[in-house]
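This is the structure, below, for whatever I ask next.
Left out: one protein chain. Kept in place: all the others.
The first chain written gets the first letter, and so on, giving A and B; residue counts start at 1 in each chain.
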Amino acid sequence: MPELLSVNGLRIEATSYAPGEAPKTVTLVDGVSFSVEKGKVLGLIGESGAGKSTIGLSALAYGRGGARITGGEVKLNGTDILALGRAGIRGLRGSKVCYVAQSAAAAFNPAHRLGEQVIEASLRHGIMSRAEAEKRALHLFTILGLPNPETFGKRFPHQVSGGQLQRAMTAMALCPNPELIVFDEPTTALDVTTQIDVLAAIKHAIEETHTAALYITHDLAVVAQIADDIMVLRHGKTVEYGSTRQIIEAPREDYTRALVSVRQTARPEAVDQSSPVLTIDHVSASYGNGFKVLHDISLTLPKGQTLAIVGESGSGKSTLARVITGLLPPTEGRIRFDGAELPRTLKGRSKEQLRRIQMIYQMADTAMNPRQTVREIIGRPISFYEGIHGAKKTERVRQLLDQIEMGDRFLDRYPAELSGGQKQRVAIARALAARPELILCDEPTSALDPLVAEGILKLLLKLQEDTHVSYVFITHDIAIVRAIADSVAVMHRGRLVRFGPKSTALSPPFDDYTDLLLKSVPEMEIGWLEKVLATRRMESAGN
Amino acid sequence: MAAAGQPAAPVHDAATGGLAAGGIPPATPADPSAPVSGSPLSGPSMSGPNAWRRFVRRHPLAGLILQRLGLSVALLFAVSVMIFGGIEALPGDFATTYLGQSATPQAVANIRADLGLDRPVTTRYFEWLGGALQGDFGTSWASRNSVSEQIGKRLGNSLFLAFFAALVSIPLAVGLGMLAVQYRNRLPDKIINIVSLAAISLPEFFVGYLLIMVFAVQYGVATFPATVYDGMGFLDRLSAIALPVATLVLVVLAHMMRMTRAAILNVMSSAYVETAELKGLSAFRIIARHAAPNAVAPVVNVIALNLAYLVVGVVVVEVVFVYPGMGQYMVDAVTVRDMPVVQACGLIFAAFYIFLNMAADIIAILANPRLRHPR
């Protein structure tokens, strides 16, 4: 097979304008080489900041936000596209190479109808006539499984759902019959149950049209379903590059091994059903405008154990946490903490009641005041709740830093000087500083690199062993639930659809939603997508 | 809506006359399907809140526009209360000021009765408002003439001045704004930035006298003072207002241009313009087809907001050029404390200001495809 795209020694730099400092040049991508054959899919995988989008855009000779390609070559069909002039590059974009952005909602022009935008590049590059382009768009809408494909193009971007927009964006990229499509995290912004459909649609469309693709994602399990080859990237450099089978089944590098294995840890659930620390009793809640977000939720959490609340965005899982903290008072029902009823509102609760429940957020960046040092951040709960100041307080902060496996050299650092994982550790220390009995963890690892996330999970488990603290752990990731939970609650559209000990909650027989959710979570297995789709077809045929 | 919706945007406040970008926060909710809140100043009353809510759901566009109109009427009413009632509540007695400190109590009482000040405030307010709604603003204390008659003549003069200032400044501002975007962070942009920053800092009267000094006194190519009178020919009028118009243009231009630049830049840095670029479209098509339809609303918004400033900016310029307009009338009345005139002029200026702010918001509503094509 002839090589369609070949990239050699790619180097991309950008100028960063740090406030109050002279501009400096940073290297985003360094010495990356790969090639894509006609009709094949290469997966680029890595955490955010690994340079994968930047590499993807280089196939269109485009640098986002001042990024410049300063070294290497990008050859398409043997021609170095970096050496083409402006007109040459314009002739390439939207005709030979097309791009699918992560956020289709932002990438579509709000002022024009979808159909016009889908066929625009084909018409402008003179690839086909309007009639042909419209016919092709209709065909693409159909194979991508969009509803009412005949009239879909007449709609405006804001009139269709996120999953449909993402498929429309794929249609827009496929329409001019390009040789290569760059997919930039096309399913990341979607829920798992939507993701699987879009993923299947994209895979189907690529196969149907024999288009080659660069598929960029941070999710190895997703890319395993669609790519022929995979390149693992970290800090702008190649970690490992090989066939999908080799990467998944026989990874050579530690980093890749960690990516593959992180989902395979599981811990046995606690059997001891001691007295409950938290009881949620028929709780319902509404927003200020009367929109009901929680319907009759009842849950219990025994002392020293972990309850995982699973659900997609909009399921009400974070709202439930807000109700427990008192930020959103329930409209009905009661919350009992350690045997006593908790006042509904934050204002109604005593300092002691507040101390016993602490919270850890998803984004440690925004959860800590950037103008306070680690010492101030961790020290505040100590002085606030226990009135301890001065040297004694510093001593406690040192102990806490020790507990989260960070030394006291971090005492006087600001959050901006810490890495993502270190910030989350400091946030955990802040929660621990109050000596709580319950910590609410709202997706504390989902913004982190998988390796770092695993470290945080291990730390949380260790702290639970040491201090017997209980966790309510909110997540959308079933693998994490398997790894850390004792009991599981599944939420869907504000309702509790399943609740019980992990072993029973995650075993059949399932209710419909949990079944769909569990089956939609990509597994680190080649051919998983086909298997799921085949099961689905059988089920619908059976019905 | 970038310019109006982001108060922290680096757009500087207008020189004097004081109008920040977007005098009234835009009443455009991000989500048209969200129920319309019953804030005290919103919504014309229909046959009940439910009927109104249903109407808004079915016609979000008409609903929002009606709501915005209602808000303006309510604001105008509240402003009239403030202008009339606020004055009553403040310390200071007109009659004493009018006659001077040495006036006898008897003379003060007489003049109070004469001006009708001895009657209750509410009675006088509703009389005044009723008259104002029919175009009757009472009689001036100073000249004993009808206020409405004077305003009739002078309002036309002021609008004449503002119209020509707008005619020159709008195309110039939009053109320069686009030029600055085209050459962003390069020399022309930097020059435009520094010059406009300086222009924003110039007081109107300084610009005015400078122009008079150069063009009327030194070169004698323009006339000063800018006198206009009834029966004056159109061309003569134009030449008379050349300098005041130039002053207003200079004052309003920098502001309008900076806001236009920010509004266009905001659109140009959006993801859909990047998409257009990655489709390999020509620069012209990207601007004409993808940027322009989305930039029109914020730019028109900027223009409307600056026109509101223009109406106020005429006050100082009219005084500088001794131009017989509303601004000069009001300033003269303020110095002699001729309250009926002050109140009438204040209300009319506020009405223009509220109207233009409303127009800016309604244009933003109309230009929003989400509202024009509801789900």
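As a convention for this text, a contact is a pair of C-beta atoms (placed from the backbone, for glycine too) under 8 Å apart; a residue touches a chain by one contact, two chains touch by 3 or more.
The rule is simple: contacts and distances are computed from a predicted model.
In the listed set "L-serine deaminase", "Spermidine/putrescine import ATP-binding protein PotA", "Phosphonate C-P lyase system protein PhnK" or "ABC transporter permease", the entry agreeing with the UniProt name of the missing subunit chain is "ABC transporter permease".
Note on the undisplayed chain: of the listed residues A:Met363, A:Leu461 or A:Ala479, the one touching it is A:Met363. Of the options A:Arg380, A:Lys458, A:Arg495 or A:Arg536, the residue whose C-beta touches the omitted chain is A:Arg380. Note on the undisplayed chain: of the listed residues A:Ala106, A:Ala258 or A:Leu346, the one touching it is A:Leu346. Checked against the full complex, the candidates B:Ala240, B:Val319 or B:Ala360 give a single residue touching the omitted chain, namely B:Val319.
From the set B:Leu61, B:Leu202, B:Ala242 or B:Ala271, the residue in touch with the chain omitted from the display is B:Leu202, counting the whole complex.
Residues of chain B in touch with the missing chain: 6-10, 12-13, 15-20, 23-25, 39-41, 75-76, 78-79, 82-83, 86-87, 90-92, 94, 184-185, 194, 197-198, 200-206, 209-210, 212-213, 216-218, 224, 262, 265-266, 269, 308-309, 312, 315-316, 319-320, 330-331, 333-335, 337, 339, 342-343, 345-346, 349-350, 353-354, 357. Think of the hidden chain as still there; on chain A it touches residues 17-22, 65-66, 325-327, 346, 349, 351, 354-355, 358-359, 361, 363, 366-371, 380-381, 384, 430, 434.
As a working rule, only the chains that are shown with their structure count from here on.
A straight line joining the Cα centres of chain A and chain B is 48 Å long. For chain A in complex with chain B, the residues that touch the partner chain are 60, 62, 64, 89-95, 98-99, 101, 103, 106-112, 120-121, 124-125, 156, 158-159, 289. Residues of chain B touching chain A in their complex: 34-35, 270-272, 274-282, 285, 289-290, 293-294, 369-370, 373, 375.
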